[in-house]
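Note that this complex is displayed minus one protein chain, with the remaining chains in position.
Chain IDs A and B follow the sequence of writing; residue 1 opens each chain.
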Amino acid sequence: MNTAAKQPSGAPLPRVAGTPADDVLLQVSALSKRFGGIVATDALTLSVERGETQAVIGPNGAGKSTLIAQISGSLAPDRGAIVFDGVDVTHRSAHERAMRGLARSFQITSIFPSFSVVDNVALAVQAGIGSSLRFWRAVRSEATIGDAARKIVAQVGLADVADANAGALSHGEHRQLELGIALATQPKLLLLDEPMAGMGREESVRMVALIERLKDRFTILLVEHDMDAVFRLADRISVLVAGRIVATGSVDDVRANEEVRAAYLGDDEGAE
Amino acid sequence: MRPGAPLSVLYVVEQGLNGLQFGLMLFLLAAGLTLVFGIMDLINLAHGSLYMVGAYLAATLTQATGSFVLAVPLAIVATAAIGMVLETMLLRPLYKRDHMSQVLATFGVILIANEVTRAIWGVQPLSLNVPAAVSGSVELLPGLPYSAFRLFIIGVGLAVAAMLYVVVAHTRVGMLVRAGASNRAMATAMGTDIRRLFTLVFGCGAALCALAGALLGPLLAVQVGMGESILILAFVVVVIGGIGSIRGALVGALLVGTVDTFGRAFVPTALRAFLPPSFADAAGPPLAAISIYILMIAVLFWKPQGLFPARG
Partner (left out) sequence: MAWLRRAWPWIALALGVLLPPLAAALGQEFYISLASRIGVLALLATSLNLLVGLGGMVSLGHAAFYGTGAYAVAIAAVEWPGNGWLAGESALLAWPLAMVASALLALVVGAISMRTRGQYFIMITLAFAQMVYYVFVSLKRYGGDDGLSLPRRSHLPGLDLASDTTFYYVVLALLALALLLFTRVVASRFGRVLRAIKDNEARAESLGYPCTRYKLIAFVIAGAWAGLAGALMANQGSFVSPNLMHWEQSGTALVMVILGGIGDPWGGLAGAAVFMLIEEVLSAYTQRWPIGLGLVLLAVVFFAPRGIAGAFRKRE
C-alpha cells in the first residue's frame, strides 16, 4: 500500500468527539435524522482531516446515502452540526456548500445528458469563475473555461470522447465524468458517493488508479462497497452501522477489529 | 340570491346539493383524465372534446328517438367507440413522445373536433331538455324544493362512483390499472396486453365523459367550446386529487365542485359583511371565480403532489 500520502493512523477505538485537531476540514457532530419511525442517522460523529482520504464503509441500510445527503446539503438533519472549513454549514443550502468548496459526486450518475462531455465539465468550471449572470458574451469564447475543462477531461481519461454527447457514454465513462465534474469545482473536500458503483473489474481498477492520483491534491471522503478499492485508497476508515460510526482507524486497525469483522467484513471477501 | 339578503339554512343546503351535483360530474370527467395522465403519462387536451361529442350525440339521439333514457346509453357507447379509435390511431404513438408533442397533437385534435362538430351541427347551441320524468321538483325538506333532475344526476354520479370503486379495488382489471398508475415502467414491462388495457381505460374515460356531457347538457349549453371550459376544471381536479388516483379525483372533484358553487353563492354576500358595498360588489365576482384556483394553490402548498398521489 502507498504509505507516503497517509496521515498518522488513528486509534482502533472510535475517535472521541472532543478537541478537534487544527487541520480538521469537516466536522460532523451528533448528527441525527429520522424518517417516521426509522432512525437513519443516530447522533453520528465524524471528522475528516485536511489532506487525508477517509473511507466510510458499512452494510446496506447503515445510512450511508442519508449521511452523504446531509453532508452535501440536499437533506436537512433533525439535530446535530456540520462544520466545514471552520464554518457551520448545517443549515446552508447545497449550492452554498458547493460554493465553499464541498464537491460531491453521485452514486447514481447525475450528469447533463444533453451537453457534450467537455461542456459538462465546463459547467462546473464556470460555477467557480465569476458570475453567470452574463447574457451577451458567448461562453465558448471564454478560453479560461474551455481550457480548464479540457484539462480535467484529459485528467479523468475522457480526452478521446471530449466532444461526444454525454448521454451516449458507457457506464464506466459516466462514472469518470462524474468524478471530472466534481473535480472541476476545485473543491476543498471531495465527497465521492460509491464511485465504483456498477463497474466491472477492469473499469474499477482504472477508477481506483484515477482516484489514487488525486489523493495528494484533495481531501477525500469516500463512501464505497468495493473493499479492494477502500483498502487501496483509504488512509483511515470509518465503519457505519445503523446510523452510527462504530469504529474509526487505519486500514489495519479496522481490519483487525473484531466487532467490525463480525458486523460487516466477516463473511465478505476480506483480506487477500 | 341578492347580495345582502339574509342567509338561510335551506339556501346553504341547496347550494351544498348543487356543489355535490357539480362535483360528481367533474368526477366523471376527472376520473378518465387522471388515469390517462397517470398510467399512460399522456396529456390529453382533447378530453373535453369527448365530453362535447357525448353531449351532442345525446342531444341528437334524444331528438331522434324521443327518449333520453334510450339516447344516453347509445351516446355513451358511441363516444367510447370514437374514443377508442382515437386512442388506437392517434394517441398510441404519442405515449412515448414528450409532453409538449402531446400538447401540440391533442390541441390539433381539439381544432378538428370543434370544426367537424360545427360542420355537422352548425354553430347554434343544441337544445337538450330535461327528461319529462324528472323535470319536476322534489320537496326534500319543508321549504326546500329541489330539482328532480339534479337529484337524478347526484344519484347517477354516486352510482358510477361506487361502481368505479368496486372495479378499481376489487377486480383484476382494476388491479392492473392501479399498478399501472403507480408504476408505469412496470406496467409497460408486462407485455402487449398492456396496449389493450390502455385502449380500454381510454374507452372508459370517454364513456364517463359522454355521461357527464349528457347529464350536464340540459343544465349548461350544448355548444362548441363547452369542452374547453370544463377541461380546465377537470385538470384542476386532477392536480388537487393527485395524478393517477381515482380516489383523489373523487375527493378533488367534490372539493372543487363545492368550493366553486359555494364561492359563487356566498363570497359576494360574505364580502358585504365587512367591506363597503361598492368594494364588495366589485371584488365579489372575481374572487368567487378564482376560489377554486386559490384552493388548488393552497392544496399544492400543503401537498405538492396533490392529496393522494398514486406514485409514492
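To be clear about the criterion, a contact is a pair of C-beta atoms (placed from the backbone, for glycine too) under 8 Å apart; a residue touches a chain by one contact, two chains touch by 3 or more.
Given the structure is predicted, the values throughout are model-derived calculations rather than measurements.
K.L.:
Among the options A:Val139, A:Ala168 or A:Ala209, which residue touches the chain absent from this view?
P.N.:
If we include the chain that is not displayed, A:Val139 is the one touching it.
K.L.:
For the full complex, which residue in B:Leu111, B:Ala133, B:Met163 or B:Met186 touches the chain that was left out?
P.N.:
Hidden-chain contact among the options goes to B:Leu111.
K.L.:
Write the list of subunit A residues that the hidden chain touches.
P.N.:
These residues touch the chain not displayed: 72-74, 93-95, 98-99, 103-104, 106, 110-115, 119, 123-124, 126-128, 131-140, 181, 185.
K.L.:
Would you write out the residues of subunit B that touch the absent chain, in ascending order?
P.N.:
Within subunit B, the residues touching the omitted chain are 37, 43, 90, 93-94, 97, 99-101, 103-105, 107-112, 114-116, 119, 228, 232, 235-236, 239, 243, 282-283, 285-286, 289-290, 293-294, 296-297, 300-301, 304-306.
Here is the rule we go by: only the chains that are shown with their structure count from here on.
K.L.:
Once you find the CA centre of subunit A and the CA centre of subunit B, what distance in Å lies between them?
P.N.:
51
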